[in-house]
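All protein chains but one are shown at their positions in the complex.
For clarity, chains are labelled A and B in written order, and residue numbers in each chain start from 1.
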Amino acid sequence: MIEIRFHGRGGQGAVTAAEILAKAAFQDGKYSQAFPFFGVERRGAPVLAFSRIDDKPIRQRYQVYEPNYVIVQDDGLLKVVDVFSGLKKRGKVILNTKNSVEVKEEYDVYKIDATGIALDILGVPIVNTVMLGAFAAATGEVSLDSIIKIIKETFPGKIGEKNAEAAKIAYNQIKG
Amino acid sequence: MTSTGAVVKKPGSTRNTKTGSWRTFKPIIDMDKCIDCENCYLFCPEGCINKEYEIDYDYCKGCGICATECPVKAVKMERE
Partner (left out) sequence: MVLKIATANRAVAEAAKLSNVNVIPVYPITPATSIAEYLAKFVADGEMDAEYVRVESEHSAMSVAIGASSTGARVFTATSSQGLALMHEVLFIAAGMRAPIVMANANRALSAPLSIWNDQQDSISERDSGWIQIYAENAQEALDFVIQSYRITEHPEVLLPAMVCLDGFILTHTVEPVDVPEKEVVSDFVSTYKPANAILDPENPMSIGTFTDPNYYMEARHDMYNAMINSKNIIRNVNKEFGEIFGREYDFVENYRCDDAEIIIVAMGSVCGTVKDVIDEIRREGEKVGLLKLRVFRPFPTDEINAVVKNADKIAVLDKNVSFDIGGALYNEIKAKLDVDAYGFIIGLGGRDVTPEHIRKIVKETKKPEKDVQWIGLREEEI
């Protein structure tokens, strides 16, 4: 079982990202689950969302405490929340940052300026689809094709096209 | 357990949450352009701009309403 924890802020689409990831993994032929932890439902407040991916049906219903991967949609959260809490040894972190933030050495950290990409392509600082492109590249746990397919289903029309493009750019940046 | 009825007895819990960390964009006021109309002061939903046009970045969430409402475009939203 692969467990992923999303750290975001209200309005950045962390919950939607967790759902898109679960749907994409399902598209790839896996079983999956995604759910939010709602705190205060306000734009900007820290939020958590979780995804699980497995080869067999998933029964467990508690939050993810020991993730294999952590997606941090806002580097400002590093000061507010322990985003590394319970992260498995050699776990991977996908971090949205423009700056060179210091992070613990025991983790593989993939930094990406997702806000920059989102502003360029979408015109708004909503980074969830960008982060999923980066996640697909960094971990290989889900195919970019499925991520793009589900993004286009989730956001029909032009918005979907643009989000898919943003995810692809992030994917290629991480792949280098 | 000391919180009968889940009351909060220590005041100031809102002030301890520095919502300034929520910002993606930061408002910067160009005082050379400012015409002292007080629109930004009046419209700021967080009360983060005073009459001297100083911005309280500890709590400004970067919503950009000040920039939208400024009639002379004296407020720029810059990426953090």
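One rule holds in what follows: a contact is a pair of C-beta atoms (placed from the backbone, for glycine too) under 8 Å apart; a residue touches a chain by one contact, two chains touch by 3 or more.
The structure displayed is predicted, hence computed values, not measured ones.
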Problem set entry | Identified contact with the non-displayed chain, of A:Glu3, A:Glu19, A:Asp74 or A:Glu165 | A:Glu19
Problem set entry | Missing-partner contacts on subunit B, residue numbers | 1-3, 5-6
Exercise. Considering the entire assembly, which residues of subunit A contact the chain that has been omitted?
Worked result: 19, 22-23, 26, 31-36, 38, 57-63, 65
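Just so we're on the same page, only the chains that are shown with their structure count from here on.
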Problem set entry | Where subunit A and subunit B are represented by their mean Cα positions, the distance between them in whole Å | 29
Problem set entry | subunit B-touching residues of subunit A, taken from the complex the two chains share | 9, 43-45, 74, 76-77, 79-80, 98, 115, 119, 125
Seminar exercise, completed: In the complex, the residues of subunit B that touch subunit A are 19, 21-25, 61, 79-80
